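Removed from the display is one protein chain of the complex; every other protein chain stays in position.
Should a chain be cited, it is by its letter among A and B, assigned in written order, with residues numbered from 1 in that chain.
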Amino acid sequence: MIVFSVNGKRVDLDIDPSTPLLWVIREQLGLTGTKYGCGMAQCGACTVHINGEAVRSCVAPVSRAAGKSVTTIEGLSPDLSNPLQRAWLEEDVPQCGYCQSGQLMSAAVLLRGKPQPTDEDIDEAMTGNICRCGTYPRIRRAIHRAAELASSGGAR
Amino acid sequence: MKAAKTIERREFLKVSIAASGGLLIGFHLPGMATLASAQHSTTAFMPNAFVRIGADEKITVIVNHSEMGQGVYTSLPMLLADELDADWSRVGFESAPVDPKYNHPAFGIQMTGGSSSVWSGLQQFRQAGAAARAMLVAAAAQQWNVDPSTCRTQSGTVINAGNRKLTYGQLASAAAKLTPPEHVQLKDPKDFKLIGKPLKRLDTPEKLNGQAVFGIDVKLPGMLTAVVARPPIFGAKMKSFDDTRARSTPGVRKIVAVPSGVAVIADTFWQAKVARDVLRIDWDEGGMADFDTSRMMQDFRERAKTPGTSVRKDGDFDAALSSAAKKVEAVYEVPYLSHLMMEPLNCVVDLRPDSCELWTGTQFQTIDRANAAKIAGLPAEKVQIHTTFLGGGFGRRANPASDFVIEAMHIAKAAGAPIKVMWTREDDMNGGWYRPAFLHAIEGGVDASGNASCWRSRLVGQSIMAGTPFAAMIKGKAYDPSSVEGVDDLPYAIPNITVESHQAEIGVPVQWWRSVGHSHTAFAVECFVDELAALAQKDPYQFRRQLLKEKPRHLGVLDLAAQKAGWDKPLPKGMGRGIAVHFAFESYLAHVAEVSVEDSKVRVHRMVCAVDCGEYVNPNIIKAQLESGAIFGASAALYQELTFEKGRLQQTNFHTFPVMRINECPEIDSYIVESKEKAGGIGEPGVPCAAPAIANAIFAATGKRIRRLPIRMSEAV
Partner (left out) sequence: MKQRYTMLWIIPAMSMACFLVWDILPFPVAAAEPSIAANKDNDNGALFAAFVSVLRNPRCMNCHSTGDFPRQGDDGHRHTMNVRRGPSGFGVTAEKCNTCHQDHNLAGPHLPPGAPGWRLPPPSMPMIWQGLTDAQICVSIKDPKQNRGRNLDQLVEHLTEDKLLLWAWNPGEGRTPIPMPHDEFSAKVKAWQAAGAPCPAM
């Protein structure tokens, strides 16, 4: 039995501990906002937080989450009030949208560590997240904008 | 001339597809009644197939094109909502079911491709909105007992001369009882409130909190998941398999042979994949077991030395070449490419004895339904496809053979339960239907005064259309038009032009890949124009201007890109600027790229894109597509190549088939030419110029030519 929390809710699972966390989140827990893109930590579409740190859930065995707190895109802020989501709306970032859960989850960890990130900070945090549609210029702008929104206490 | 040709092409496609035989005829059976709206409340007003207005004021636009990132769930509703005078904040979208009502007006089937959604939907969606508006006005006028012409509409309300108001929601049930008008008056473009505005996309919110449903996210009660072991070599056949180990892994329900390989059906994806990976399969490797791309390109080079099928012949190339003051020859090569959508292929099927439903991200609803119905042994109208969001398409999900749908149907038959078939990234990359590899051998010359006098292009590569239901499109021509598009219409004023095509027959399935033939023709053509400019000792921008004097729309984008890029401004040492211009999908594109080359590493610093896509709907989405196209094209130019050795694909995942990442992404500036011309495409035209602009910039920076993609400085000449 593996016990952990997902988006604040306790989860008890009787499951092969080597199963990648991604598939547990998507198939057992039905939280499909976290995406599969490569299965080998190459693309970042599956990024979630474990105890606040970015983790590629496609290569992390579910055992790694035991006793820890997992946050998925569904837990970031369902009402889109997170500064990142607001900035993503302002910049109209997504195209197909498939990678954006992972982009947002990585960006959230970036902003926590660097509340006013430089372009270099963005490159160092976000290069593991691929976007095939090419939304990178907007992601960059949106991260800067989210930093502004967060620092102005959410005032528009 | 251009317009006539454009129409000819569109008509050609329509007629040819319709003529392509039994496959599509079955679709036009009467009696389709599975509209998405059928179950909706009777108070909802559905004047036509494209819009539904509820008593709750919600306006739902039913979109017959697939949303794969290009923005059709916003741009098409804008067209309708503008004519309807709807309150934009109440407008939503829904994907259309498969129904002939939703056929592409130009192509005759329900599909998304050819960068055609907006231009083909322009009239359709505007008329649907105007018709709905007329009925709402009539309903209000009836209620007020006034002449409808004394009423006006504004933001979801009908207002009469006495300033009384009724909302569309209040009028919905009354309007539903009226007969749709035969003719409607469309707005004068000066009265547009939405069209032409940089509105935000309607589908963004649900893409930011995990709520958007892609094919991979669909889950049905009792659904099982399948993963398939497919042949390691194209054309290989399964001889036998040993599933002893696979059967003993947890969760496995069934392991069955299907025409495409061996399917493992399990409770979950991970269980199916684990079991699939321990299957032991004996393959009959077939005729492609020796296939090798480096040998293939060597064969292409040999073929290019001989004359091919004539595509275009202006003047006398041979005579002009022999009298040219200076000549240059170049061979350009591009590899097979994977579409590499972020969401790998998948398909959910619920097959019942008398009907069937599919959930998938497809670009080819009509064809997929026909193929699914054949496997199910059901009439097409008993098969419905729910089009989900597509996690990227780029042409791969418009498969002429419906490969991922047909396979799922076979597995559904064996599963005896609703089934989701999932492809891993490796499966997707290994699954074929690539952008074909191509070789362009070009020779040309300039006269004594530095004017380009002759050009001959010989292309060698596989046809996309041959062997598909679209083969009808190439009937009557000895070459595949999609192989030569972008070079057959070479726009430069060169008196002697010869274009010849060699069609290669190779057992690698190929398909349209974002911008199709233009993805390679623009590279070869625009790099060679640059070579001619250098031969003539002229500035590559001015050289193009001179040759495009009679092409105002080419000139318009070329000048805009050059001006915005500051073409004449000096760059630091080690950096260079390159320019390219191209016409594709009824739009004109120019790129200027700025690159540096250091230790043989190419870095693209900036790309300036200018487009003339005629009348446009949403400049925000157009700019996004220009950014997208530039990055897509640059990714291919800088990093991407599929190669085969002993019949086996050498690339498997993002580590061997890289995509540009954010730290490599240039600054991209996009500009739109204001134009009253007919609307053109935008999803694909942004791709072709990226590679030649970058390659030409490398020449400007280093004096070395790139003639093969992906770019490797070690191969520069």
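Rule of thumb we're sticking to: a contact is a pair of C-beta atoms (placed from the backbone, for glycine too) under 8 Å apart; a residue touches a chain by one contact, two chains touch by 3 or more.
Because the structure is a prediction, the values reported are computed rather than measured.
> With respect to the chain omitted from the figure, which of A:45, A:70 or A:125 is a touching residue?
A:125
> What residue numbers in chain A mark contact with the hidden partner chain?
40-41, 47, 50-56, 59-61, 64, 106-110, 112-114, 121, 123-128
> Kindly note down the residues of chain B that lie in touch with the hidden chain.
652-653, 655, 661, 663
Following the convention adopted for this analysis, only the chains that are shown with their structure count from here on.
> Contact residues on chain B for chain A in the complex?
Contacts found on chain B: 67-71, 200-201, 203-205, 207-214, 216-217, 219, 225, 250, 268-270, 340-344, 389-394, 424-426, 620, 624, 627-632, 635, 653-655, 659-663, 665, 667-668.
> What residues on chain A touch chain B, complex-wise?
16, 19-20, 23, 26-28, 30-40, 42-43, 45, 72-74, 76-80, 85, 88-89, 92-101, 104, 122-124, 126-140
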